[in-house]
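Heads up, one of the protein chains got dropped from this complex, but the rest are sitting where they should.
And now, chain A:
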């Protein structure tokens, strides 16, 4: 019997570790990644010409970043690596495989695979606030990417706003790189971080570093303000200032020309949706994610999941899950097992899960931001659909579910396919109807999950 063809989607920490295990077993997996260079979000590598030393790019994660990049290079001859290639469609193929619709440097192509490992990662979770569509407002992740991939700051006077460990991390990275950071605003209360601190101390992990910066006041030049509310960007044609209310209720206004703002992460799960995976609502981070067993199985027999795409765990968890998931896949193929290695990974993942819970507790969901979204605020950046339109449609046209809301208002139908607006729209819809957010469901993924340009860049 010929070897089964395994396709891994995503070459971040999770996908690369999965590829390593499968390559060790001489399976020669296909590794498809939209990025031009392997590494994923956190260990993003600059494009050729923009390289800088690992220590400058990744700070205290330089060692891990280097290890993963070395792994990617070492794997090259043993995997079928397709960089710069987007999987925009996945269709089941009889009797039990999949066709991946891809767009890469050489144009369109269809790739057949018997088994899938989906390691598609996450993106910033965003919420609308006044002025968030002005040129100069980016996500926190974008602020980090500008620095890591381009050696640039998003502005000359940058304000950063967040509700997760990425906030102090980016603030630290910007300050270290010599950028001018004029405000670091955490929209979650300090008390939550103080309370979670003892549990956070248990495991040293990448994302915890940010909390430590907040706690220890390591950002001496620009301390993090916690418990901030009512943020609003001001400006005529571009960002001119950021206004906010501090924890004591005082209003402030800081002049700036760029803002990096986002509120936690959301799983990039549209590929899993197209493959047919069953989703479950994750109540702590308030999002729908494909169901993943501890060993990496999805609800489907031949689809496996790893990393932030199926649950926000950060880079270390992504690596562990990538390895664990690939071992499960090998076991399912009837390959010899290594129970000691599996048990070791399971123990480390269990420790990380406890830690992750503490991290989520340190940054509780910012309900006050959702409550403050005015009717005239744009929710859908792609087509300019407002919160008022969503609320009116909910009450007047009986849109009690996200896909009906989409059909009636086009929210989530634009170019981003609901990646940016989907979360906020669900929260707004649920509040309008006064029901728990999970009852309004989730936007179903549809091919193409990313826009396919008519003409490709040369």
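One rule holds in what follows: contacts are C-beta pairs under 8 Å (C-beta built on N, C-alpha and C of every residue); 3 or more make two chains touch, one makes a residue touch a chain; residues count from 1.
In the analysis below, contacts and distances are computed from a predicted model.
Set against the options "Membrane protein", "NAD(FAD)-dependent dehydrogenase", "NitT/TauT family transport system permease protein" or "assimilatory sulfite reductase (ferredoxin)", the UniProt name belonging to the omitted chain is "NAD(FAD)-dependent dehydrogenase".
Set against the missing chain, the residues A:7, A:54, A:87 or A:146 yield one that touches it, A:146.
Here the missing chain is touched by one residue of A:48, A:77, A:198 or A:249, and it is A:48. Among A:109, A:135, A:294 or A:354, only A:135 touches the chain that is left out of the view.
In the full complex, chain A makes contact with the omitted chain through residues 34, 36, 41, 46-52, 56, 123-124, 133-139, 141-142, 145-147, 149-156, 177-179, 237-238, 257-258, 268, 378, 381-384, 414-416, 419-420, 450-451, 453-455, 457-458.
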